[in-house]
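In this view, the complex is presented without one of its protein chains, the others remaining in place.
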Amino acid sequence: MSWALPLPVAVPLIAAALLVATGGLLPRRVLKAIAIGAAATATAFALVILAASERHDLLHWFGGWHPHHGIALGISFTVDPLGAGMVALSSGLVLLVLVYSWTFMRRQSQTYDVLILTFGAAMAGFALTGDIFNMFVWFELMGVSAYALAGFMVEELGPLQGAINFAVTNTVGAYLTLMGIALLYARTGALNLAQIGRTLEHRPADRLVIVAFALVVTGLMVRAAIVPFHFWLADAHAASPAPVCALLSGAMVELGIFFIARVYWTVFAAPLHVHEAGVRDVLVALGVATALVGAAMCLLQRHVKRLLAYSTISQAGIMLSGVALLDPRSLAGVANLVLAHGLLKGGLFLICGVLLVELHHIDELRLHGAGRRLPWIGVLWLAGTIGLVGVPPVGVFLAHQFLNADAREHGFAWLAAIGAVASGVCAGAMLRAGARIFLGWGSDEDELLTPEPDEDAPEHDVRGRLMGIVAGVAIVLGLAASLAPGLEARTELAAARFADTSAYRAVVLHGAAQGDAAAHLPHSLLSVDTAPALYGLAALAIAAATAAFGLWHRRLPGGLRRAGARVLWPPVTVMRDAHSGIVGDYLLWLSAGAVAVGAVWALTL
Amino acid sequence: MTLLAYGVAVWVFAIGIYGAIVSRNLIHLALCLTVTQSSTYILLLTVGYRHGAGAPIFEDVKLGTAAVDPVVQSLTLTDVVVSVTVIALILALALDVHRQSGSVDPDEISTLNG
Partner (left out) sequence: MSSRQRLRAWIAAPVLGLLAAILGWGLSGAPGFGHFHGAYGDLLSATAVPQRHSTNVVTAIVFDYRGFDTMGEEFILFASVVGVVLLLRDMREPSGDRDDPVASDAIRLFGVLMVGVVLVVGLWLAAFGLVTPGGGFQGGVIVAGAIVLVFLAAGYRPWRAFGRQSLLDPFEGVGAASYVALGLAALIAGAPFLHNLMGLGTSGTLASGGSMTLLNWAVAVEVAAANLVLYTEFLESYLVPHLDER
């Protein structure tokens, strides 16, 4: 089965190249068929690889260069179920987006499809690779494709600004990671993750390893939109066409989190083991800050895509906190969260595209009541939002079960409360927007929300029916994800294998034989008590309260409102002001954040 | 010598990012990013250097002669290509911004905030 590993990368790339080579000659339908065919093939192989990887890790050495006495000569794809799952998710989202764009993006569809295909191939390569420089190459291909797609709507200044902010901040983040890679190479002379890990294993982390860790992780955190590296994401989402946003929020950000976990477990876990608490504390702190800032900013948006973008930032914070617990069980939780969130958030962005095409606005207040003639879309929006709250048994529920159980074990039980508040507030903002748009509740004026430039669809005279169906598929899959049979045990086993560094090394460097992992499925290790249901209901209550506040806060007594404004308005204004849209500010935050992370770890590790 | 070699890489990295932060012109900003990227080339090539060793080309040279590390050179080659492409995109965006607003000052084009 390892022969199939290059295919999720190679098939979209060759299709993209052929589209460019033949672009002027073939009719649009044929070009579209090639694109969708390539994406479907990639997804099919990704699912096959996922199934095969559940039994044992898959390995593919490019060029046939096997390691020579434990020194890797070439580049490997090293695939375990979590990596394969990421590829399946990203390839699946790419397929949905390409089908969706049959209606949504008629003009420029060939260039657009080419970039979506290269983006998809890069995401697959990023998730599958076992070589740190190869990761960097796919990281940059993801970036380049995304920057171009973000600047798609060149007729407006807002999208251009968003694309520039996206490109410049992520480029600097990539440079930080590259400096980290150079440091690791200087010490170990290796680029293969397993080999670097083995070389660093025996000595505790010294200054070089600590700084390399800080650099690599910071660059990845920029891509994962962790505070204070997150400013670019809302701008990029406001700029990009809705289906591109689905890919950015649904897969790209999550891949950043994924590789932080990958690089930690394969390379840095052993040298940093003694000071694990230092790593954990910093990453948890950043995750919590991200979750809360994301939620707060989410509440203040009336541009629906920016609202969803800030909710992604908030969820990314929760994912990072999960990874930061440095434990396989929380990793399983993050994996489930990525899966459910990717599909649900992707679906919600696809709904935004439907709103643009049918109603020609994306501003919540301008859309007031306009969605009443799209009741099924409203139902989907509600379903997606509920899925993201964590109500049992659908959507992100399973993820939070894992995360909260693990947090309790490590003495971070309060993380569950943060998660409930963050998810609840974001869901509340989404419910508020949904109620305004689809039910016409609340008023069509709200001075609390930040005015942003509105948007219009790239195509007029199209009907959103196909788009609505694709969005529905995404949301239904996202809701159903946590209901897949045995998912709980399988992700737990997959996470345990992900964290098993020595087994990974043995397989990669020495070709060690592996038993059938699927034969050792753990029994359900999650306690069947009331805590998960309590969590879900608490988050739902917070969401409902937030939505109600958002819709009807003018009806609160004047004294209460004035007192609340006096307390809350100054910090909110400061926070808003920081999100200035100016790229120089963003880079300054990036540098300051890198310094803070590096300095804290230099002193504590 | 070590101090000089690594110090140059660090200095160029920092000054490039500083230039990007305080830049008032998008073209200048793109070039500052190029400068920062150059520091990664400097660091990579510096890391791989060996005293008294020749280039990793063995056309007229006996096999086994000391050579500098060839891997970092291939990494730098990849790095150069990556940097060209990203800067080309940013410059294209800058051209578009200029056409839309008449300005290339990042502080002046800000319509997305909060």
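Lettered A and B in written order, each chain numbered from 1.
We take it that a contact is a pair of C-beta atoms (placed from the backbone, for glycine too) under 8 Å apart; a residue touches a chain by one contact, two chains touch by 3 or more.
Since we're looking at a predicted model, the values are computed, not measured.
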item: Options A:118, A:315, A:385 or A:404, residue touching the unrepresented chain; value: A:118
item: Touching residue (missing chain; options A:79, A:144 or A:407); value: A:144
item: Those residues of chain B which, in the complete complex, touch the missing chain; value: 1-2, 4-7, 9-11, 13-15, 17-18, 21-22, 24, 46-51, 55-59, 63-64, 67-74, 77-78, 81-82, 84-86, 88-89, 91-93, 95-96, 99, 107
item: For chain A, the residues touching the chain missing from this view; value: 3, 5-7, 10, 13-14, 16-24, 60-65, 68, 71-75, 108, 111-112, 114-115, 118, 121-122, 125, 131, 133-134, 137-138, 140-141, 144-145, 147-149, 151-152, 154-155, 179, 183, 185-191, 206-212, 214-215, 580, 582, 584-585, 588, 591-592, 594-595, 598-599, 602
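Everything below uses one rule, namely that only the chains that are shown with their structure count from here on.
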item: Rounded Å distance, chain A centre to chain B centre (Cα mean); value: 28
item: Contacting residues of chain A [partner chain B, same complex]; value: 133, 137, 140, 143-144, 147-148, 151, 154-158, 160-165, 167-168, 171-172, 175, 178-179, 182, 185-186, 189, 191, 234-235, 238-239, 297, 300-301, 450, 452-453, 576, 579-584, 587-588, 591
item: Touching residues (chain side chain B, partner chain A) in the complex; value: 13, 17, 20-23, 26, 29, 33, 36-37, 39-40, 43-44, 47, 69, 71-72, 75, 78-79, 82, 85-86, 89-90, 92-94, 96-97, 100-101, 106-107, 109-114
